[in-house]
Structures are given as structure tokens and as C-alpha cells.
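These notes concern the structure reproduced below.
One chain of protein is taken out of this complex; the other chains stay put.
Note that the chains take the letters A, B and C in the order they are written out, and that residue 1 is the start of every chain.
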Amino acid sequence: MAELLGVAVLGAGHMGADHIRRLDQLVSGARVAAVADPDLDRAKDAVAGLDGVTVHADPLAALDAPGVEAVLIASPGPAHEEPLLAAFERGLPVLCEKPMVPDSTGALRVVEAEAGLGRRLAQIGFMRRYDAEYRRLKSLLDGGGLGRPLMLHCTHRNVSSPPGFTSAMLINSSVSHEIDAARWLLGQELTAVTVLRPRPSSDAPEGLLDPQLVLFETDGGALVDVEVFVNCGFGYQVRCEAVCERGSARIGEDRTMLVTSAGGAREEVAQDYLVRFADAYDREVQAWVDATRQGRVTGPSAWDGYASSVVAEAGVRALESGGRTAVELAPRPDLYADLSR
Amino acid sequence: MAELLGVAVLGAGHMGADHIRRLDQLVSGARVAAVADPDLDRAKDAVAGLDGVTVHADPLAALDAPGVEAVLIASPGPAHEEPLLAAFERGLPVLCEKPMVPDSTGALRVVEAEAGLGRRLAQIGFMRRYDAEYRRLKSLLDGGGLGRPLMLHCTHRNVSSPPGFTSAMLINSSVSHEIDAARWLLGQELTAVTVLRPRPSSDAPEGLLDPQLVLFETDGGALVDVEVFVNCGFGYQVRCEAVCERGSARIGEDRTMLVTSAGGAREEVAQDYLVRFADAYDREVQAWVDATRQGRVTGPSAWDGYASSVVAEAGVRALESGGRTAVELAPRPDLYADLSR
Amino acid sequence: MAELLGVAVLGAGHMGADHIRRLDQLVSGARVAAVADPDLDRAKDAVAGLDGVTVHADPLAALDAPGVEAVLIASPGPAHEEPLLAAFERGLPVLCEKPMVPDSTGALRVVEAEAGLGRRLAQIGFMRRYDAEYRRLKSLLDGGGLGRPLMLHCTHRNVSSPPGFTSAMLINSSVSHEIDAARWLLGQELTAVTVLRPRPSSDAPEGLLDPQLVLFETDGGALVDVEVFVNCGFGYQVRCEAVCERGSARIGEDRTMLVTSAGGAREEVAQDYLVRFADAYDREVQAWVDATRQGRVTGPSAWDGYASSVVAEAGVRALESGGRTAVELAPRPDLYADLSR
Partner (left out) sequence: MAELLGVAVLGAGHMGADHIRRLDQLVSGARVAAVADPDLDRAKDAVAGLDGVTVHADPLAALDAPGVEAVLIASPGPAHEEPLLAAFERGLPVLCEKPMVPDSTGALRVVEAEAGLGRRLAQIGFMRRYDAEYRRLKSLLDGGGLGRPLMLHCTHRNVSSPPGFTSAMLINSSVSHEIDAARWLLGQELTAVTVLRPRPSSDAPEGLLDPQLVLFETDGGALVDVEVFVNCGFGYQVRCEAVCERGSARIGEDRTMLVTSAGGAREEVAQDYLVRFADAYDREVQAWVDATRQGRVTGPSAWDGYASSVVAEAGVRALESGGRTAVELAPRPDLYADLSR
């Protein structure tokens, strides 16, 4: 396996630049072959010092650049549909950052295009599935020793929200991770959503409904509750407790070095998702490179990306209406039969 | 303070017998002066070996027995109203186990009778207010260092439910503790309740809706969610996380001796509320005896007992309807002005 | 059991006053009948507001005061021998604070006097034996499920040492608790001691060898190491890990409410032994009162007090010499046959 997989990276912003660094310095078996960004200077900066990389303003040009064998899409969500469909046409494997396609109509077009090919090409960037703790929980639930899962209690907290973050984004940007994680952990589709809104924190920007308590029902009769609080002020915390018939399991506790000094016994809390999930991103991209080099496609599918978009849209409607909102999914193509991979 | 407070204990069942033992063997400054139970043999058994105790079938006779200066009511809830009113007539301080009076109409009569006296005589047995961890949390919230509380996440689990336990009792017997604890911790009244019902555990008795997720709204704009699961199979767990504007605090983690052996690192989980809250019961009764001997009445009031009954009734209606149910309280008499004692 | 046990308390300093409060307000079944202190004003202050207490400068006068049925000795260690022997002469049960008698020659005289009576009258105040965590550990070790104990790792830390605290006192005052706890947990005698001295903390008073690492060997082949650090600056920490053939068990971790806020996840550390072991003191005195009223003597014996003094003396010699020092105990009278009560 001496040949390195040539990857075109679309998007050279925060996330794209991080993936370029990861492909170059951490991941075994791949190299950056092309990069595309409307801001050409940013694209050039992101690949400074790398050899054999072509730089493009047009994502499709990057797909067609010399040496490109696979695509990593890290541009903003609304820009994903076109290169996904283009990659399908070219038969190129794709790792596409979440959200796959933010609006569910576009997401369904991607599902239908891939289903039309009759084989998977896309892996969606739900990196929690590659986190060691989430995998341990998944494995425990699948093992069945605790019986059927009845409830998931989830927490999703950020230090502060970036400028322009809206109440809807608590659901379609933040909680979208829990939407995928819940579907994957349970192997069930989400069927309804309700959003409860306590009086907002006075530390949240004016007008932002933060925190929220988001409640999902599933087609297996389970309940999922998510506290999402993006201006909690103290850290990045992602926790999940699965309550089963004969036991419960918790992940995501803050567990680092225990320091005892004046003021008590103290453990650091991660400040940023790139810290908390750094290993998950590394494993995700390595797994994608490994599978791609072996001609396989694994991991979260375009259907997972589509379902996540539909649920998030229902969540935003539920936030607005204050009531319970049903989730309506299109029929699932056979290509995506197995939900609990 | 050489004289011991003479206490009439009403009810000699599980709880009554435990309080008799506590008054005799653990609590300083009190003695059991009389005991009443319709089952006279049970009453006699409960005070075997104690001197100077009279035994009665009729609770009111126990109130009038020689040496009785205070009353501890530990009979079944529906039997509480009569002796409460009788104690008020006699000016006797009362410690009344929860529920004060299960139906809110009767509970309101007790409130009005005490308010008519113009002074408090009753303390209601919400013993969590005397638990060291709950007090620490209350003190932290009152200190204000974490800002305003936004949400409480609560867990209430039992190994298994006793025979005859109904779906409504998950709310009016189990969650009633969280109802009081939430009101006390937040210093706010609960204004609405919604009950979500996942598919029941297959280990729960046929027909029992177990677990449930109970959601309360408060007049201060906070949210309280309670997982109640009375056939969890593994232990008695009562946890609470308060999420505030600038931090969160958790109590009720399982924390005993850490044993590491084949199978992993392990900590025992309490099996029974009398184990988990043994100290709280001791402190509650000691505090009541101490206050009574000094002519004072402290702790949870008849209003707290009334409000708990009203909220629990609304919760049972919400369980049946599946929808959000408003809580309607009578006007609060001035006697009970301060909710956050 | 209506009659309260009349107790003479010797010593009205910090510890004596605390025991007076405990007997009066917390312990069931006892009352303070007499108090003695060379400083009569201090004695009077300590019993202000209590009825039926006589106040004495002479401890022996307190033993003979009206209503005295038992004695609690809380005066300084060197003053213990005389009232212990006097109590034995009068057949009075005694609870004697540690050290029973600081010099081992005097301690042996107490052992011999009690052994001469042919029955136990003294309980020594090693209160850790009444701490819930220590009892859990003792019970686990006695159960044998983890096999034979091989090592105990102990930590004993204080915020700061009081004025006049000497290097020897780290052993004969602080570590004396671990000496008794190790003997009790293991049911073995300590046979040798070595003291290692790292370079002292710059926060320790000039000339104080603080911290120290004290190593004990036992007649059962176990090892006990104790870190003693009395100017650690941050809290009062007493921990113990028992390493057995098939597992280990730890107690004394800092475990209170978990508060997460800017700066990390934090738990309070107790600042004072009266906080950490408040319950142990309460249980100790209650157990002594209960046993005494039933005509029994239980708990740590005069032999335990003697053995502790001998080991502590050997420890101080080991500190001075830098080498391994053997512990030489007198033959154990039959009265004290069972070490592992």
C-alpha cells in the first residue's frame, strides 16, 4: 500500500484547514491533492508548505484536478449538494461534513442520486460515531446485557455561541449531533419532537432562546431528551446517559487529571469541540481513508444525513409552535436498510 | 433542658415503627409518650420495651394521653386530615409524614385551619430538605454565585415497585418528593406539568407505565424534568443537577467505597430510601424536636403539603391526557409568604 | 429506658466542649451530670444553660459527683492516667479520648489495672472505627472476598499545623490514628516502623519535618505506608487504600456536590477533622452510651490504647534515627484476645 490516496478538500475555512493539517500530518495513507475555496488566498494559506497540491476557486475544478481520487467536503452546508452530486457522477468517494445538505429537499435529492447508483459513495461527518466513549456505549447497547434502551438523557453545552447564532441553530446546528447519535445508538428513527423553552439565561445574547430542552420520540418507543445550552460559560460538555431496562450507562463525564488545592478537588473541562473530539475526527478521517483505499464505503450514510435534516427541520418548527411536531421521512431506499451499523 | 418532649406517634406501620425507634434511640430530647394504631397489637409491638407509653386504637385518644406535647403523624395519607385539625385545636405541634393530605381539597382545609390560627404548628415530612447534599445544593443556589437556575434534571429510581403500585403513584407517591424539592430549591411554584411515556420496561409489572418523564414549568420560568423509574432493577437512585446561568451542580451521585477487582472498578448503589436518606430522617426529626422544645415551628409548611398535592393531582391528569396541564393553586395565605426557607 | 445516663466530662477545652454539646443535643439516652476542668470558668461556660450539672476543678471530685454513672475523658493526654485508674476503682465505664496515655509505661499500667479487674471498663476514642467508610472497608476485608490484605496506602493531610506542633507530633498525634486504624483493619500488630523524610515543604514552619512517609510492618506480613502532611494548605484529607490479593478498595476520596463552572469541575474538600469525622464522633459516643446503658463495654480497648502508644514511641525513635525500629509490646492479657473486633 505504498500509494497515498489523493484527496481534494473543498473549503479552506476553520474546518477545512483542520482537515488539511490532519490529512497531511496525522492520517496515514493519504495526501492532499487539491483544495478549493472561493477565497483563493485562504486556500493557498491552508496548503502552504505542501507539495503537489493544486488550488482552485471552483470546487468542481478541484474534483477534476490531477491525482484526485476522493473528496472531503468542508465548505458551508448550503454549498454541499452540488459537489456531492458531482462526485457521484465521477464515482468519487466523499467524506462530507455535516450538515450533509441543510434543507431536507436537497438532502433527499442526494439520497436519491446515490440510491440510483446502487452503491454508496458518501460518508457523512457525524464524528461522534468515532469517539471512543460513544463507541463503547453503542457496543454496550448492542450487546443487550442491559435490556432495551428506554431513554437517552443528553447534554450539549458550549462556552458561548458565535456571532449570528440563532435560536433555530441550537437545533439544526448543535442538536443535530444528538439527532444522529440517538438514531445510531438506538438503531431507531425519530418520529416526533417537542421543544421546551425556559426563561433564557441573562448571559445569552438578547433574543436567543438559550437554553432549550428538546424531546424526541422514536419509532421504537424510546424517549430522548437533550439539554442544549450554548452560552453556559464554562466549557464544552457533551454527555449522554442511556437508561435501559436493567441498568444505565453514562459517557461524557469530565475526567482529566484530578488536582486538589486550595478551593477543592478540581478537573479541567474541555473548552472546545476540537479538543473534546480531536481523537474522533482523527479516527473518522483515518477510517475513511482506510476504507476508501480498500474500495469500501462505511460510516454514516447519505440517509443519515437526510434523516438528520428532516428531524432538525421538524425541531425548528416545534421550537416556533411550542407544540409536538411529527417527523415525516420519505421511504427509505434498500441501500440504507441497516440503521444500526 | 432536662425534660424530654413527650411525642404521640400516630401509625405503627413500617414508617411509624421506624420513627418510634428513632425517637427512642437516636434523637436527643424526646421520648415516645403515646402511640396509636387501629391494629393495637402492632402498636404494642412497636413500643415493646419502652416505659411510660400509652397505646391507643384511636389517634385522638393518643393526642389527649398524659404527657403528650407534640404529635408525629405516620399513618396512611388519607388518615392525616383529622388528627392534623385536632392537633391544631389543641395547639399541639405536629410533624406530619408526606403526603400531608393526598386530595388537594382536604389539604386546602388544613392550610386554612392553620392560617386561621395565625401561627404555624405543622411541619411536613419532606425529609430531603434535611439531606446534607440537598442542603449544600440549596445553599449554593441561594448564594447566587452560579446565577439564576434555569433547569433541574432529576432522576428518581427504585429497584422495584411494591404490589399494587399504579401508574399514577409514580407521580403522586414517587415524584411528589421532586415536586417539593424543586419548589424548595428554586423558591418557585410549579405552574404546569406534562408527562411523557416511553414504551414501558418489560421488567415492569403488566400495565404499569414505568418509566415516565415528568416535566414541570415554574412561575420563575425554570424547567424541571424528572425521570421516574420504579422498576430499574439495580438500586435506589435520587440525583439532581441544577443548571444555572454560569455553572451547574450535581448531587446524588453513587459514591461509596471504590472497589477494584476482576470486572472493573465498582461502587455500591443504595438499595433502599431508608439507607440513602437515613441521615436525613434523623436530622429532620431532631430538628423538629429541637424547634418544638424552643417553641418554634420550622421546615416545610402545610402550604408546601398543599401545593405538592395540587401539583401531583395535575400530574396524574397530565399522565392520563398526554398533554400539558396547568396547575391552579388557591391564593397563598400570608402565613406562608416565604417560599424559600 | 427512660433514665438518662449521667456522664462526667473531664476537660472543657475544644474537644471536651464539643462532647458536652454532643451529649446534650445529639446523643440519645445520656445527660451531662458533672464537668471538671482546672479552669473553672471554662468549665462553667461549657455547661451554660444546662440543668443539673456540677462543676469541678478536680477530676476525681467529678467522678464522685451526684448522678455520675460514667466518665468521658477529654482532658490533655498526660492527665488521663489518674482518672482512668480512679474510674476502674469505682467500677465506672469510661470513654477516654486518644492518646489513652501518651507514654507507654503509663499506658501499660492502665492495661494491667483493667486486666486485674478481669473485665473491661474503658473504651478508647479512636473514632475512625465509627466512620461509615472505614466500617465498610473493615467489613469488606473481613469478608475475605478480595483475599488477604497485602498493603495499606494511607494519606493524612491537614491544612496547617497548630503552633508548637513538632516533628514527633506528626507521628504521635497525627499518625496515631493510622496506627490504630491499621491494627483494626488488618487485625494484626505492627512490628516495625521506618520514617522517610523528604525535603520539607517551604510552607511548613521552620524546622518542622513535614511531610513524612511512615512505613509499618505487621506480624501478618503486611506493609502500611502513611503520607502525613500537616501543612498541605488545602484541606483535611484522610484516605486509605487496601491492596489485597484479588482487588483493592479505597475510602476517603473527596466526594461532595460536583460543581462545574468556569475553571472546571470542582468538589469541596473538608477543611477540618470535626467536619470530616463529625458523624463518626456522634456514632462513637452514641454507641458508648448505648452499650453502657446495657452494661456492656465495646469498641477500642485499653490494649489498643497501649499498643498505639508503643508504636508511636517507636515511630518517633525511627524518625530520629532514620533507620528501621522494631516495636516491642508487652505480652497481651487474655482480656484483649480478639484484635479484630
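Keep in mind that, in the parts below, contacts are C-beta pairs under 8 Å (C-beta built on N, C-alpha and C of every residue); 3 or more make two chains touch, one makes a residue touch a chain.
Every value quoted in this text rests on a predicted model; they were computed, and no experiment measured them.
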Q. Pick from C:E89, C:E245 or C:E328: which residue touches the chain that isn't shown?
A. C:E245
Q: Have a look at C:L213, C:A278, C:A291 or C:A330 and name the one touching the chain we're not showing.
A: C:L213
Q. Considering the whole complex, which of A:S161, A:S176, A:Q286 or A:S308 touches the chain not shown?
A. A:Q286
**Q.** Listed residues A:A57, A:L117 or A:L258, member touching the removed chain
**A.** A:L258
Q | Candidate in contact with the missing chain, chosen from B:P66, B:G264, B:G295 or B:P331 | A | B:G264
Q. Going by the touch rule given at the top, which residues of subunit A touch the chain that is not shown?
A. 1-2, 24-29, 31, 49-52, 133, 136-137, 140, 145-146, 246-251, 253, 255-262, 279, 286, 290
Q: For subunit C, enumerate the residues touching the unshown chain of the complex.
A: 147-148, 150-151, 153, 196, 198-199, 201-203, 211, 213, 215, 217, 220-223, 225, 227, 229, 232-234, 243, 245-248
Q | Positions on subunit B where the hidden chain makes contact | A | 233-235, 237, 254, 260-269
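In the analysis below, only the chains that are shown with their structure count from here on.
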Q | Remotest chain, subunit C as reference, centres from CA atoms | A | A
Q) Central chain, going by Cα centroids? A) B
Q.
Counting residue numbers used by both copies over all numbers at the interface, does the subunit A-subunit C contact come out same (over half shared) or different (under half)?
A. same
Q. Using mean CA coordinates as chain centres, what's the subunit A-subunit B distance in Å?
A. 44
Q: Could you put a whole-Å number on the gap between the CA centroids of subunit B and subunit C?
A: 37
Q: Indicate the residues of subunit C shared as contacts by at least two other chains.
A: 260-262
